[in-house]
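One protein chain omitted, others in place.
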Amino acid sequence: MTKFMTLKDAVATYVKDGDSIALEGFTHLIPFAAGHEIIRQKRRNLSLIRMTPDLIYDQLVGAGCVRKLTFSWGGNPGVGSLHRVRDAIENDYPCALETVEHSHAAMANAYEAGAAGLPLAVFRGYVGSELPLVNKEIASIICPFTGEQLAAIPAIKPDVGIIHAQKADRAGNVLIEGIIGVQKEVVLSAKRSIVTVEEIVDNLEVTPNACVLPAWTIDAIAVAPEGAKPSYTLGYYDRDNNYYKQWDNISRDRDSFNQWLESHVFGQGDV
Amino acid sequence: MTKFMTLKDAVATYVKDGDSIALEGFTHLIPFAAGHEIIRQKRRNLSLIRMTPDLIYDQLVGAGCVRKLTFSWGGNPGVGSLHRVRDAIENDYPCALETVEHSHAAMANAYEAGAAGLPLAVFRGYVGSELPLVNKEIASIICPFTGEQLAAIPAIKPDVGIIHAQKADRAGNVLIEGIIGVQKEVVLSAKRSIVTVEEIVDNLEVTPNACVLPAWTIDAIAVAPEGAKPSYTLGYYDRDNNYYKQWDNISRDRDSFNQWLESHVFGQGDV
Amino acid sequence: MTTHNDTTQYTSAEMMTITAARALTNNMTCFVGIGLPSEAANVARLTHAPDVTLIYESGTLQTKPDVLPLSIGDGELCESALTTVSVPEMFRYWLQGGHIDVGFLGTAQIDRFANLNTTVIAANHPEGGKNGAHSYANPRVRLPGGGGAPEISTNAKEVFITVKHSKRTFVKDVDFITTIGFGRDGKGRDNLPNIGRGPSVVITDLCILKPDPTTKELIVTSLHPGTTKEDVIEATGWEIKFADALETTPMPSEKELHVLRELKARTEKAHSAQEAI
Partner (left out) sequence: MTTHNDTTQYTSAEMMTITAARALTNNMTCFVGIGLPSEAANVARLTHAPDVTLIYESGTLQTKPDVLPLSIGDGELCESALTTVSVPEMFRYWLQGGHIDVGFLGTAQIDRFANLNTTVIAANHPEGGKNGAHSYANPRVRLPGGGGAPEISTNAKEVFITVKHSKRTFVKDVDFITTIGFGRDGKGRDNLPNIGRGPSVVITDLCILKPDPTTKELIVTSLHPGTTKEDVIEATGWEIKFADALETTPMPSEKELHVLRELKARTEKAHSAQEAI
């Protein structure tokens, strides 16, 4: 089946300049290998969407791939700032970065609404927060039964959804297990989807209600062992917390970041 | 812990005359034992809610417990009509029965909205259907982003939610596995909840994303082996399709139904 | 019903199921109604479309039952599924989310614009239904209701319908529109955003009907072998039209009949092997 591709071919086929892209994974299963491939293929003017833009988006922004970022918590968890993202916002380096800022509840609901094929998400949110003053996407509806005002934001429906998962079977069905975040929603709401997996197996060996994405919801599956590092894959490897700590130094300085980019991204490849 | 009770005590404590009650289970895990206990305790004026009111609601209606029924598909699956429900609607026997009729999508969304603490469910539904002409609960909202009109109905938030599940651990956490229907939503949206289980175990032995209800979401757990019969419990026993077929004869006639009620419900008990 | 020990003879019900099965192809995702659609969908899966994806509203995704389910949530459906999701997820993510190619429905009543009624048969309807609210308040027969159909019909990309042909079933105007085909005037889907294209084929035990591309009125496009135009006219509650290029439906193949009969035999055996009340 053409569904199974190299990561290089998957990104070349399905990720275009100017696309809106969600690479998701809530701490767990962050698709770093796919992000690096996008950097290597020098995609530009991307609109990136992600609840917690951590290192992977710092790297994509620092590499000049991104013009817009939609997010709800931007930082290096437990460590500090995303220096490349800040440099882009504050100094337009390497290019200007527009931001759209939400809360987690808002983005989780917006992904859910996208997967549900709805144009909007309705939730009880943003009460008393000043985020609606600075994000014009945030609107409201009135409940026709109770008169209560509820928050409304547009559903997220990215051009491309990219996630990492534990494994696929030979038919292309994918198991996601552990902290599953919004990964199912990203694949179901996206126009095109790429899933990287640790391995291909004969049988997923799952319980009846496991989080399995059928093959026909996915455009391309690429095997990328350790494709979530320095994030982690439950059952395969742990989070490399030291990498996250060291990223603070690497990313703080443009030169050291660019060196890292050359050696760790452009110097790699052909996954 | 007081959470573990006999089914008799659980119903006596948590089910009151006039309550709105959802006994759910989508073909699988239908809480028949709990329904029979409600009949034995002669609850009256109940508002019953259920997507697929099959035999269990035919029995509750025939026993005179019910004044209102909210549903989206009423029948004996693969067999025919619910004769006791029809007799109540058409002849007010044993008492009058008001009905509120929805589609499955509507009720599934309304349960979801109830679990989500929202006053309404918003979905793309009832387009071109005449159900909105005969159900005044069905309203609409306009999406502030696209202008699309979407269906809106009130969230379902029953006084009591009752489900059957495979097993509980000794702390009162419950595993539901297989066709899980709207069972999680019923427990999370209800003011009070009763769960019957096949057995209590030391350890639920589950995978990371299993459908588990924490003890603190449940008011009472009662052990009721085969408590879903003639429906089924995955991993324990199969659906008794013959029972469903034979119900057609038993329920067609008031006398044979009342005989069945005496021998199979009032003649049993003290679970 | 004729006997059917050999494959040169077959019943009209078998003809209907096998013809309905042929409407499905290997790469489709099909949201399957219980009864006739379920039978047809599984025959398709066991013959020409082994990889057809069958989805039941009970939450069972990509299921491959060995015997036909009696209910929409039989254990067999879950045990043979790729995975099973909650019912809210099924209706929100999988149906409304746009992942269903074909909704496969049965019905109690169908009218010339392929509107479906599974709610009420009206007590009296001088000129056919046309006033659903009136019919609802004055039922002669109370039917089970809509179930999944109202949203399957609008959220699936297209709809197949299979139903036995009779004047009682094929009426000019349904007494109540539970589930829209093309509306009371054939224009019910015009200019609506985010709605599937609706019924594309109706398969009965007599013939195949399709909506006229312009008026959306159902017309006969193919007669089953041995069926005459008069048979169809007699069994239809409106002045039924026939396509200019009227075809004859291919007969069931030996393999199709064998698969269908084996499936029904397995089903019969499985469902009767259970204790009495």
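Residue numbering begins at 1 within each chain, and the chains themselves are lettered A, B and C in the order written.
Methods note: a residue touches a chain if its C-beta (ideal position, glycine included) is under 8 Å from a C-beta of that chain, and two chains touch if they have at least 3 such contacts.
The model shown is predicted, which means the values in this text are computed figures rather than measured ones.
Undergrad: If I'm reading the header right, one chain is hidden. Which shown chains does it touch across the whole complex?
TA: Spelled out, the missing chain touches these shown chains: A, B.
Undergrad: Among the options B:Gly18, B:Pro208 or B:Gly267, which residue touches the chain absent from this view?
TA: B:Pro208
Undergrad: Across the whole complex, list the residues on subunit A that are touched by the chain not included here.
TA: 26-28, 51-52, 71-75, 77-78, 81, 86, 89-90, 101-106, 108-109, 111-112, 123-131, 133-134, 146, 148, 178-182, 184-185, 211, 230, 232, 234, 238-244, 246-247, 250
Undergrad: List the residues of subunit B that touch the chain left out of this view.
TA: Output for subunit B: 112, 115-118, 173, 184-185, 188-189, 206, 208-212, 214, 216-217.
Following the convention adopted for this analysis, only the chains that are shown with their structure count from here on.
Undergrad: What pair of chains has the most C-beta pairs in contact?
TA: B-C
Undergrad: Taking each chain's centre as its mean C-alpha position, how far apart are subunit A and subunit C in Å?
TA: From the centre of subunit A to the centre of subunit C is 41 Å.
Undergrad: Residues of subunit A that contact two or more other chains, please.
TA: Answer for subunit A, listing residues that touch two or more other chains: 116-118, 206, 208-211.
Undergrad: Counting only residues that touch at least two other chains, what does the list for subunit C look like?
TA: Only 78-79, 84-85, 92, 96, 155, 194 qualify.
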